[in-house]
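The complex appears here minus one protein chain, its other protein chains still in place.
As written, the chain order gives the labels A and B, with residue 1 at the start of each chain.
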Amino acid sequence: MVNHMIPSTLEEALSIIQDGTYMILAGGTDLMVQHRSAAQTPPRFKKNVCYINHIKELNYIVTDETSLHIGALTTLETMVHSNLVPKLLKDVISDIASPGIRNLATLAGNICNASPAGDTLVYLYAVDASVCLQSIHQKRIIPIQEFIIGPRKTIIKPDEIMTEIIIPNRHDEYQKWVKVGPRKADAISKVSLIGLATCQDDTIVDFRMAWGAVYQTVLRKPDIEKQIIGTKTRDLYKIQDHIINAYDPWIQPIDDQRSTKVYRKKVAINLLIDFIASIGKE
Amino acid sequence: MKDISKSIPKVDNPEKLSGRARYVSDYEIPGLYYAKTLRSIYPYANFHVNKPSLPEGYYIIDASHLPYKNVVKMIEEDWKVFADQEVNYIGEPILLVIGQDQEVIQNILSQIEVIYEPKQPTFDQGHVVITKSYQKGDPKRAFDDADQIIEERFETGYQEQAYIEPQGMIAYPETDDKITLIGSIQCPYYVKNAVLEALGYDDKNVRVIQPAVGGAFGGKEEFPSMIACQLAVAVHHLHVPIKMIYEREEDMISTTKRHPSYITIQAAIKNNHITAFKTHVSINGGAYIGLSSVVLSRAMLAATSAYTITNLDVTGDVYLTHTVPTGAFRGFGAPQMIFAVDMMIEHLAKRLKIDSLTFRMSHLAKQNDLTSTSGLFRDPIIMPKMVEKAIKMSDYIEKSKRYHHPLSYQGIGMSFFLHGCGFTGSGEAEHIHAKVKLIKDEKDDVYIEVATVDMGQGQLTTLKKIVEHVLDRQDIHVIYEGADTDDVPDSGPTVASRTTMIVGGLLARAALKLKQSWKSHEKMEIIESYVQPEYMKWNEEKLQGDAYPAYSWGVNVVEVEVNPITYEVNLKHIWSVYDIGKVIDVRLALGQADGGIAQGVAFGYLEKMDVREGKVIHKNFTDYIIPTSKDVCPTETIFMDNPYALGPYGAKGLGELTLVGGAPAVALAIEMAIKKPIHKIPATPEMIMELIEHED
Partner (left out) sequence: MKIKCVLNNQIIEHDTDPSRRLLDVLRDELHLKGTKEGCGEGECGACAILLDGHIAHSCLMPFAHVKDRKITTIEGFSKTPQYHVIEEAMIEEGGSQCGICSPGMILAAQSLLTQNPHPTEDEVREALTGNLCRCTGYNMIIKAIVRAAKRGEGLW
């Protein structure tokens, strides 16, 4: 017999969950499917459930001089319609699931689910986002790369709630989001890519690349990116093979019901080449 | 007298749009019990069940409860109501747990211990159970005389009907000795007859009622008979109402789907013309034969599709594997063969360096040609006009030239096809004996009593329209409610594109008789029975003669663009031209055209169901990919009249025609885009990548 609690404030929620026996349920779009039982029966939750969906104070989108702050209960669809959310992130979110799911799902929930194919995660890794975790005792801010440690594994503690996602303000000259799925909508990614680059005086001053669904977590290699920064755009083609060879051993997709590793690898590399080729053009 | 083709509002729109329509799952019955199925987890094994002690009010029903026969009556009677000591596929039903609380039922299911002794399953093509063959002309001579012999091999995969309403049924004791069933079904009398056979009941003691049906596409043709027998057996013992609705995954892993096929075509070429085909088709029947024999027949009969090939040697077989049994799905064997034939025609033209359109036209069937089975194409064939129209609509020739450019990733593909209307061969005359009834009461209301089912195709509207048009009276009401076997005669199943042509045809004749003998304010009843057209001569054993009373024809053109970076296929536009004799309602026909081509094209490039070691891998809507609103493209469809003398107002069959040509059209478009030949569908991006990147 599990307990069901529906707190109205964050303080209430943190108090409820401090014994570590509660599962946090926000939008529920992942958890209700993962725990589902037969039709006409309630889901089989193994832990007590704290439904945080009614904590209004966690539903916000605000900016300050350095970052965009997204409250944990902001739905994906709210983000798509907000003037404060960068277009690239809106493009990513628009490719996720469908309106009926996006009206329930939260960015926080998406992050805590930590799927290797998670589309928002690819963006968040590329822009060095962080998350804020709160328990009744403390508040900590963790970079996303440290928050997710493996497929569906995060470092969130049983007495913590993710309260906010922090996205640094950026301006990238070249921005690319590609989602490769089995169909044009409502699909889980086979491969996905975020590419960001900025040039100054025909030289690359910033370069970031992140892939989804080709590794245990989002794949981003800042040390390879550093090797590209400083290159003149007209010399990019000279180092293209070097870049591919550097990334190649890290792109380790699997065969599963959605696709094959050879396809995913080939497309991941194709997307890299295509992004590099677009830098310095137009 | 207005043109019947002119659209009228679909009669069931108000209740369907407002959510008031009652599908089987919506029925609430006092004292209802639920049933859930325990299924095999091994593809091939002996088993016995250790049943736990059950709480009060919960029951297990299995093979031991069958009062008469453990058989689900289908064409071949090898399906069992419940597995009995041996299972032959993962998902095969072993027993039902019945009770009033679904959570308790789930608990009981998890406590039941099934002891399996696994045996070595068969997954390859080794276990052949049916073979058929027919010939035309002198194929041996044609091959001996040939300038060239070219052989190609084709492969098609599973396709899941994916009706949005899952399978489901209710059975309840209407009286002490009568059982009534309400089900999401296509064939009320198939269900009734199956229950009669399994229970050994008298005809008057089983009743089948058809509610609103949320899509079927053949998936609810024979399969529901099994659910019906299971529930009827349970009601026979327990005398309570019982409802069983399948979960989506359960439906996907355990119900019938399209037969995967291997097709080899050898062509004899003489003077740049095909003089013979030697064709072999192998279809995977899964664990049980069911109606695979008829699917095989239809596939074999489609061996020349819309073309005339003078000499034929056509063989086919059904092989069984320890996998989910395959069954009826819109097209019923024809989509597989039509894919192979049109790819072959196009590939042959390429090899012979002849313009493919010219090559196609030079083989196109003409009136008075012999069909594949040496019957006759008696009726006018307007394909040349249809092809001309399709080319104009799509700008096929110009685009073809442009897209053949080596750097273009665009493609345009065309398919020519036919579909035999009605049950294959002697089915109507020898097995179905369709009957329809019109009843007129004292108020002069006319009731249509037929056993065919509206599953979305709109026959509640079209059949009513036919009767109203014939009666041509403003002052009366024609009423057509769903089928109830207590009231309606057996008009045959809602399959094989026969409803409008055969059942509608019978209703037109009945309505004419009613009109001519009309007695105001008097009760009247007209029954009309199917009579096989005189000209049809069919030898089922030799597969020779007139396989179908009439043929509908089609041309599809599909334009695509392939993404060279991701190998994804983007559908740009689809154009179709169809000859279905006479359109009974334009809007409904266009709806069938849009829905059919979406399914047919998806069969060619999108829908993939793998079965590995007997396990269905793609078993829910997340993994089995059907088109969403963004995956379809603009369509343009034209129907050209070519009235068939024996169809109501000249109508022929429509339901399957609009699916069967989609796969080759899209596959040929992709071929043109990627400059590589395709032999296997679905042509997924993974496959396209392999074709482009790996030179064979």
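Basically, a contact is a pair of C-beta atoms (placed from the backbone, for glycine too) under 8 Å apart; a residue touches a chain by one contact, two chains touch by 3 or more.
Computed from a predicted model, the values in this text were never measured in an experiment.
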item	value
Contacting the left-out chain in the complete assembly, out of B:Val294, B:Ile412, B:Ile597 or B:Ala663	B:Ile597
Hidden-chain contact residue, picked from the options A:Phe45, A:Phe147, A:Trp211 or A:Tyr247	A:Phe45
Touching residue (missing chain; options A:Ile101, A:Cys199 or A:Ile229)	A:Ile101
Of B:Tyr23, B:Tyr116 or B:Trp518, the residue in touch with the unshown chain	B:Tyr23
For subunit A, the residues touching the chain missing from this view	2, 4, 6, 25, 28-29, 32-33, 36, 39-43, 45, 49, 51, 53-54, 77, 81, 94, 97-101, 103-104, 185-186
Contact set of subunit B toward the excluded chain (per top definition)	7, 9-10, 12-23, 25-26, 28, 161-166, 212-217, 245, 247-248, 455-458, 587-588, 590-591, 594-599, 620-622, 626-630, 632, 634-635
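The rule is short, and it goes like this: only the chains that are shown with their structure count from here on.
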item	value
Averaged-CA centre spacing for the pair subunit B and subunit A, given as whole angstrom	43
Complex contact set, residues of subunit A against subunit B	37-42, 98, 178, 180, 182-188, 191, 257-260, 262-263, 266-267, 270-271, 274
Contacting residues of subunit B [partner subunit A, same complex]	34, 36, 102-103, 105-106, 245, 247, 565-568, 606, 610, 617-618, 622-623, 625, 627-631, 684-686, 689-690, 693
